[in-house]
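Only one protein chain is missing; all other protein chains are in place.
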Amino acid sequence: MGTQNIPESLETVPASFVQFAIADKLINLCRANSLWPLTFGIACCAIEMMCTGAARFDLSRFGAEVFRPSPRQSDLMIVAGTISKKMAPGIQTLYDQMPEPKWVIALGNCAISGGPFVFEGQYGIVEGADKFLPVDVYVPGCPPRPEALIEGIIELEHKITGWRRWPKVKPQWRDTPEG
Amino acid sequence: MSIEQKTRDALAPLFADQPPPEPPEPAGADESEKQAGPRPNGIIQQDYSARGFHLDVQIKSEQIVEAVKIMFELDYFLESITGVDWLKDDQLEVVYDFARYDFDLCRTVLRTRISRSEPSLPTITSVYTGASWHERETHDFFGIVFQGHPHLIPLLLPEDADFHPLLKDFKV
Amino acid sequence: MSQAIELQKDETFVLNVGPQHPATHGVLRVKMTMDGEYIYNAETVLGYIHRMHEKMAENRTYPQYMPNMGRLDYLSAMAFNHGYALVVERACAIEVPERAEYIRVLTVELNRISSHLVWLGAYVLDLGGFTPLMYCFDDREQILDLLEAVTGSRLTYCYFRFGGLYNDIDDEFISGTRSFIKRMRKELKMYAKLVTGNIILMKRLKGHGMIDYDMCKRYGATGPVARGSGINYDVRKNEPYGVYDQFDFDIPVYDEGDSFARYMVRMDEIEQSLRIIEQALDKLPDGEVNPKKKPKMIKPPPGDYYAAVETARGNFGIRLVSDGTNKAYRLKLRSPTYSNMHLFDEACRGMLIADALAFMGSLDLVIPEMDR
Partner (left out) sequence: MSLTLLNVIVAVFVAICFVGANAAYLVWCERKGAGFYQRRPGPMENGPWGLLQPPIDGVKLMTKQLLIPGGVDKAIFMVAPVLAMFPALISFVTIPFSSNIVAHPIDVGVLLIFAFAALGGMSLLVAGWGSRNKYSMISSVRAVSQTVAYEIPLMITTITVILVSGSLNLSDIVNQQLGGFWNWNIWPLQKQVGFNLLMPVSFLILFVCSVAETNRAPFDLGEAESELVAGFHTEYSSMGFGLFFMGEYANIVIGACLTTILFLGGWACPFGDLGFFPFTHNVGWFLLKIYLIIFVFIWIRWTFPRTTIYGLLNLSWKYLIPISLFNLLLTAGLLKVF
């Protein structure tokens, strides 16, 4: 997930007249709990994103239900799908149009590293969203399951507030005794 | 009279000026089908279960519009236009697939071969309007210029693309 | 309802129904020159998700290329697997055991229902109703559970092998499918009441987005788009492949040619697919799923081969040119949405923008399948 080494949120702001650390924490908590994603599905991962927003894996439990179509009102861009060279400037403009505290989730292998479409003679795709966007959370999978996207959003909340909502589940095979 | 026969007779005048082709090859492709040079123009009956189409017609590139008009009257619809780059013969082959909406099944394939140095072909958008995207795409990938095409700009590649990726000698 | 009004060219403005737009369900851009809300002219721009499938085919061996089939049209990926397997089996003359053929039909029809459910949810979402999307995705999750247990993936299947399948289905899959059929029949009645009987929807769909036979023929439109305009063309019936000729199902054809006809064609097709699945379950032979002697290396003899299958959106054809090596010399993918969408530019002249976007929804587009 790429967020293990995030610094603890700053307790005391150095040398400022009035301390707003507590207010910052509260604001971060509110920002984390109401992330409005931008409806921006490119390919197969978009269908999994719609499944996450649909009835069974309800994204609105975390306050992220309102899929805003316009970039002005959304604060989370989920890059869901392959980024072709023709589409890259479009994604860049969308990212610039979003108002400040904004985050990016790279959903799926294509957004992380070009995924299955990287081969030596390839001319058409940008290999990964982090080539031109500051990506906060990477959600691997092709396409990743809806639970993985929800885990990505919880990881993003962990990064924003420094506090994790649900305990991180350790994968099963680590506990079984060897041999 | 079956639709295959009707299509054969309709397309026959295209080869009027040619010597009658020698007896059609045995249906079904035998393993070692090593043709000496590029195939002579003409109609070959193919076995549907082995190859997936019935009639395989090769014509000169100038007769394309005329042949496509005949297919349009015979109520075929254009499935797709494919480009193939035969590097060793130094030729580009363009394949037109036709199928029918009704139940008498006859998949027909029209082929032409043009040289790689100046790849140009008359457009068939005047007959099948749906061919304009197919032709633009073939132009994107192989650089074949379709004369008379109303809007020949790159369709799938970026607007300013000048490379043709599906050619065998394409380097990134 | 073609607009009788004539539109002045000089006072038009260009509106970009751009790559990022809620109604395009993907990255499709339509440059519409508009006169007020009426569309004067539309020009579709593709290529925003061109993923070079055909170039990849030339440096992947045949089995390596199968996963790409799942990523072309991820809503009815099983039918694309079927197409690719069919063309290579036809080229190498590989025999497919009876049980594998039946399971192929079973999984393709289940996948067709899940694709039509996504279309139904997204289409009514385009028309403004948000709730049916949730019901459709809820039913679709049942199918995804069934198929995931057998194939391992929810969306981009890579389940078919040349001559057979990846693994066999178990009886838990069979009982799950039977209970799904009962549940789906009940849901279809609810959809008929909630969506088809809805007066606002009827007013928006009836008489809008007219497509006639000549336009279908000139553009090569197939699938529900053609069947909505009175063309009785379905590859499963016209060119029976696999074991489709052993099932009796009929092809829903409506000849009004408006968006409502295409809507009803797809709703009836869900019912027909349920019938096929039932018959496939009853007549499922037992036996092996993969042929005894599998060819070590897939090397089709030189020459070109063609195969067409019926996906949820139309007739998907593959032209394979092979030069005898284990990699395809040239592989052309004929995608149905490519031709269905091509008639949008001509059909939407004179429409209102709301009707044009509803018309685009009725064409049921999957953009990566168009851009390949």
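Residue numbering begins at 1 within each chain, and the chains themselves are lettered A, B and C in the order written.
Note that in this section contacts are C-beta pairs under 8 Å (C-beta built on N, C-alpha and C of every residue); 3 or more make two chains touch, one makes a residue touch a chain.
None of the values given here were measured: they were computed from a predicted structure.
> Considering all chains of the complex, which shown ones does the missing chain contact?
Counted over the whole complex, the chain not pictured touches A, C.
> From the list C:Y65, C:Y102, C:W119 or C:Y135, pick the residue that touches the absent chain.
C:Y135
> List every residue of chain A that touches the chain not included in the displayed model.
Output for chain A: 26-27, 29-31, 33-34, 54-56, 58, 60-63, 65, 68-70, 72-73, 75, 97, 99-101, 165.
> Considering the entire assembly, which residues of chain C contact the chain that has been omitted?
These residues of chain C touch the chain that is not shown: 13, 15, 21-23, 37, 124-131, 134-135, 138, 194, 198, 200-201, 203-204, 352-355, 357.
Definition applied: only the chains that are shown with their structure count from here on.
> Which pair, A-B or B-C, has more C-beta contacts?
Ranking A-B and B-C by C-beta contacts puts B-C first.
> How big is the gap, in whole Å, between where the Cα atoms of chain A centre and where those of chain B centre?
About 48 Å, centre to centre.
> If you average the CA atoms of chain B and of chain C, how far apart do the two points sit, in angstrom?
Computed from C-alpha means, the inter-chain centre distance equals 26 Å.
> What positions in chain B touch 2 or more of the other chains?
Chain B, residues with two or more chain partners: 157-158, 165.
> Touching at least two other chains at once: which residues of chain A meet that condition?
86, 121-124
> Tell me, which parts of chain B touch chain C in their complex?
Going by the criterion above, the answer is residues 29, 31, 33, 49-53, 75, 77-80, 82, 84-85, 95, 97, 99-103, 105, 107, 109, 128-130, 132-133, 141, 154-158, 165-166.
> In their shared complex, at which residues does chain A touch chain C?
Residues of chain A touching chain C: 39-44, 46-48, 50-51, 54-56, 69, 71, 81-82, 84, 86-87, 90, 94, 116-117, 119-125, 142-143, 145.
> Where on chain C is chain B touching in the complex?
Going through chain C, the ones touching chain B are 46-47, 50, 52, 54-55, 58, 87, 90, 93, 216-221, 226, 231-233, 237-239, 301-308, 315, 317, 319, 321, 329-330, 332, 334, 338-339, 342-343, 346, 371-372.
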